[in-house]
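Note that one protein chain of the assembly has been removed; the remaining protein chains are unaltered in position.
Chain nomenclature is as follows: A and B, assigned in order of appearance, with residue numbering initiated at 1 for each chain independently.
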Amino acid sequence: MDRIVSWPDRVETALAWLAGLLWTAPLLYVFVRAFESGTADLSSAWQAAPFGRYYLNTALLVTGITAAQLVVGVLAAYAFARFEFPLRGPLFVFVLVQLMIFPEVLMSENYRTIAGFGLLDTLPGVGLPYVASAFCVFFLRQAFLGVPDELVEAAQIEGTSRLGILWKVFVPAAKPSIVAYALVSISTQWNNFLWPLIVAVSDETRPVTVGLVRFLAPETGLDVPRMAAGTVIVTAPLLALFLIGQRQFINSFLRSGIK
Amino acid sequence: MSLSPRTRALAAAALALTAVAGCSSASGGPGGDGGKDGAVSIDFYYPDQVGTLSALIDGYLKDFAKEHPEIKVKGVYSGDYDQTLAAVNTAIDARKAPALAIMDQSFMHDLVERKAVTAWNPFLTSDADKKWKDGFYPQFMSNSVGADGQVWGVPFARSTIVQYWNKDYFKKAGLDPEKPPTSWDELIADARAVQSGAGAKWVLFVPTSTGTAYWLYQALVQQAGGDGALSDRAGTKVTVNSDQNVKALEFWASLGAQKIAPTTEVAWGTSTDDFLAGTTGMLWTTSGRIGSIQEKAGFDWGVSALPAGAGKGAPTGGGSLMLFEAGVSRKQQEAAVTLARFLTTPERAADVSIKSGYIATSEAAWNTEAMQTYLKQHPQARAPHDAVADAIPEMATPDRDRVVYQTLAPALQAVLLKGADPRQALNKAQSDIDAILKTHR
Partner (left out) sequence: MKARTAPRRLPDQVFAYALLVPAFAFLVLFTVKPLVSTVLSSLRDRRDEGPTLDNYRFLAEDEVFRKALVNNLLFSALTVPVSLALAMLLAVLLQRALRGKALLRAGVFAPAILPVVAIAVIWLYFYQPNIGVINEVLGWFGITGPDWLGDTALVLPSLMAMMVWKEAGFFMIFYLAGLQAIDPELDEASRLEGTGRFTHFRRVTFPLLMPTTLFAAIVALADSIKMVDFVFVMTQGGPDNSSNLLLYYIYRVTFAQHWPQYGAAISLLVIGVLVALAVLQIRLLDRRIHYR
């Protein structure tokens, strides 16, 4: 049955477009300003700070942390989702509470711990406090809980070990969640600023967020094309990745069933 | 714990990644002394508060590398003065302090109290050394020398507050464009003329942002006839509620009341941009901005010393070279001193001044041919130099962040932005500051 485009529909469409425009206008403006003199501003911005090095640092941090979080998270989620053991409830609540006690709120003591390991101004020093992620454990546990018992029983009958079941049954079944989590973690870690600001002081370890602020040195005044160029350099790769993988990204969220 | 081969591989990969990242990124700290060829490596942290300094310093470091191949310097640009301090502190905690860093001299008390810095005196043994140290303008040394004669810093890029004015606006207002106001009364009169005659949105920008309000306030107090330094030499006594202090703040607030200046915050960073854009006819800010104003101004402009009142003079500012100790060997410190000598020769000091607008740090630098030639083409640069004769020390106390940024600045802002009563606000600031400083005696 054809739907007659009714007034409420038109209003909704108009609202949708208005919202879209309002949301994208600031970014579009920045991109326009960055390119107003061709690529001159971009290349001078690129040369003004070691953005290549900053990017490398960010890439290493982001993949290292996410990988570590997934390894640790998968194991813990498996335990919480499929096993009965004493104190399971309280231990899980303990993990969840960590959602609120993030590394930054303990910045002083975490700083001392990292200094004690001699890891100040190193990438591991920046990444280690994030390895245990309550969000990851929670999220993956949800996914694992949704795996049908029959699949597990079938594997058990075949004599697969418990870790084998984890690897062959649970992980594939939870792939949308794992991908969704990985994408969220990557973008969260990409954007991390405060902790790297404290720990990564030299150009060799600075990620792109800290590097951007140093480069722009807002205290010296606003040079709009320069600022736009620097912002474009920092955000373009992320946006490009997002635009390419957008469908994947959103779909994996949808399929992962955050409900 | 037994892991499936895949999980093992994954974990190994994750660990390997972070390990590789760690190895390839370990800053290596101040390196060491005595490499294969006796090379010494040192770290050098420097800020850039005006936008022109970091490029200059990069150039000097390249020249230094040619002249002193036995010293390897790693230059680390660390933002503004506060960010550089934070970065240096982290390095100290990691026992990898930079051997040399450019710091805002007013941090001296904090750094000395925490024993983070080394005095220069042991390294100034020969006559040539002493001549070098004594050659700097005493006004620039006033914040760097302790009461006991210990020298904690050597001037590199120093400044003072000056008055910039838009000559085109003055012409339009019917004022003599070559005559900036030299007293408070003249300032108000000129401001009114510029407002009505030239159609400038605002007439005078005096930055009120948290990190810099104190500096401008010092100048106003001096103009009101009070002690603009606000703090004593030892940094343990601060006066902010004398009659002249109140008078200065009242005058400042009156600018807002008369709509000569905004009653919202005048941000340090963008005040120069606003001046260049014609938003304001006059600007009181660091002489260090002369470089960018020269480069970008699309109108005729001038620079002069600040107006005088019962007193005159403005605080100094800018950065000095300081020596740090945590994890730094004697040999590295000697290398740092060599670098410092290199960076502060009269020729280089003149170069810094010419290219960035900071003031020549010594008479010798002022008299170099390069400087004198530059002055012929840019006579405006005389004004900041001449203003140094009356310059007063920058406000400096221990626990500076709390005292200056967290107590004094909000008190000033409460009056300027929210209409609080000046005397009450300053009395309260006085007692708060006294309480803080009491814990440091």
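Operating definition for what follows: contacts are C-beta pairs under 8 Å (C-beta built on N, C-alpha and C of every residue); 3 or more make two chains touch, one makes a residue touch a chain.
Because the structure is predicted, anything quoted here is derived from the model rather than measured.
Chemist: Which of A:50, A:103 or A:118 touches the chain that is not shown?
Modeler: Checking each option in A:50, A:103 or A:118, the one touching the absent chain turns out to be A:103.
Chemist: In the whole complex, not just what's shown, which of B:145, B:267 or B:433 touches the removed chain?
Modeler: Within the whole complex, the residue contacting the unshown chain is B:267.
Chemist: Considering the entire assembly, which residues of subunit B contact the chain that has been omitted?
Modeler: Missing-chain contacts on subunit B: residues 1, 82, 85-86, 89-90, 110, 114, 201, 208-211, 262, 264-267, 270, 273-274, 277, 279, 399, 401-402, 405-406, 409-410, 413-414, 417-418, 439.
Chemist: Kindly note down the residues of subunit A that lie in touch with the hidden chain.
Modeler: 8, 12-13, 15-17, 19-21, 23-24, 26-27, 29-30, 71-73, 75-76, 78-79, 83-86, 88, 91, 93-110, 112-113, 128-129, 131-132, 135, 137, 161-162, 187, 190-191, 193-194, 197-198, 208-209, 212-213, 216, 218, 222, 224, 227, 230-231, 234-235, 238-239, 242-243, 246-247, 250, 253-254, 256-259
In this text, only the chains that are shown with their structure count from here on.
Chemist: How many angstrom between the C-alpha centroids of subunit B and subunit A?
Modeler: 38
Chemist: For the complex, which residues does subunit B have touching subunit A?
Modeler: Going by the criterion above, the answer is residues 2-4, 6-7, 10-11, 13-15, 17-22, 25-27, 29, 43, 48-51, 74, 76-80, 83, 86-87, 90-91, 93-94, 96, 211, 268-270, 272-273, 292.
Chemist: Flag every residue of subunit A that touches subunit B in the complex, lowest number first.
Modeler: Against subunit B, subunit A makes touches at 57, 60-61, 63-64, 67-68, 70-71, 75, 111, 115, 118-124, 127, 161, 163-164, 166-167, 198-199, 201-205, 213-214, 217-223.
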